[in-house]
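As you look at this complex, bear in mind that one protein chain is not there, while each of the others sits in place.
Presenting subunit A:
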Amino acid sequence: MCGIIGFMSRTGRLISGDRIATALNCLKERGNGEGSGYVGYGIYPDYKDDYAIHVFLDATKDYDRIRHEVEEVLVKYGYILKDEEIPTEEGIIKQEQVSWRFFYRFDEKYIAVEEDMMVNIVMDINDRIDGAFVFSSGKNMGVFKAAAWPLEVAEYFKIDQYKGFQWLSHARYPTNTKGWWGGAHPFNLLGWSVVHNGEITSYGANKRYVESFGYKCKLLTDTEVVAYLFDLLIRKHKLPVEYAMSALAPRFWDEIESMSEEDKKIHEAIRMTYGGATMNGPFGIVVGTQEGMVFMNGEVEEGNTMVGLTDRIKLRPLVAAEKDDLLFVSSEESAIRKICPELDRVWMPDAGRMVIAKLEKKI
């Protein structure tokens, strides 16, 4: 049971982070104070074409040495344009990690493969450098998370001082692993940021699947694997988004049998090829990308929806809404209404079906 709320402006309008914090606080009940987090897109306009790398460094006396090791990895492939401790408000929460950010540009010779290089860097740091975790590695975006309540994390990271065209947030109620800073959502790789409500029962299969493509699952939580699956299917394998979603939550064989020959062939091929990516168990996920937002429920919810209660009694709820250029998604409507009481449209996305919101222009 976790709380999810996110919104984006299709026109790319920048909105202050205090809105998302206010909305997430409404879902406080869905967390237990052991993990809250935010991701904002469009927050670093001064470095919009460069990578913003957010790193957790163990808050021990060794943190300078650990940071230096991270820097050594980065300077091998490019330039640190600027680095600093992410501004925080002291005295709000106990600091387990020092949050550091690097604005980073690859050497020209790596530009053609810079995304692959960045993935390798993230995997290398997370796997090899004890005490360092990259928790955000996209362009013009950043994740802020910690083991605390929603408002505490927002105040700690001074979220109100950032402006973004898209915000996602998550209040965590950890069930599989203990609450810790790295385990809080969103999980991020490149531009992919995932917030997730539920439990992926296929985690073992998904983890071993992405690991066979070189991803290293080091954060001990099922959500991490979702971020890697998005990167693998959409960026590396270049699957059309709707088919990538179908790989994650495939159509039932019965449905496939009743499709047109062409669609049948495609969906059968998806299930045969991407069986390792199939996610099972109850889940509602929202994924932020540089271009927009994708969100979906798991197939399983369709079956588990109670008969006669066709809409809001889902085990892992997800509701979507629109107001002018804004698109909202949340585990509960109340969080949306908290920041936008008047809505043009509110709907429950069908189980297992994706909803994709895209920016009207590239930011």
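Operating definition for what follows: a residue touches a chain if its C-beta (ideal position, glycine included) is under 8 Å from a C-beta of that chain, and two chains touch if they have at least 3 such contacts; residues count from 1.
To be clear about the criterion, contacts and distances are computed from a predicted model.
Candidate names were "Rnf electron transport complex subunit RnfC", "Methylmalonyl Co-A mutase-associated GTPase MeaB", "Oxalate oxidoreductase subunit beta" or "Archaeal glutamate synthase [NADPH]", and the UniProt protein name of the unshown chain is "Archaeal glutamate synthase [NADPH]".
Remark: the omitted chain is touched by one listed residue; of A:G12, A:G33, A:G179 or A:G281 this is A:G281.
Touching the chain that is not shown, out of A:R10, A:R271 or A:K338: A:R271 (per the contact rule at the top).
Set against the missing chain, the residues A:S137, A:N188, A:S202 or A:T289 yield one that touches it, A:S202. Interface residues of subunit A with the unshown chain, by the touch rule above, are 1, 175-176, 198-199, 201-209, 211-213, 236-240, 243, 250, 252-254, 262, 265-266, 268-276, 278-282, 299-300, 303-304, 315.
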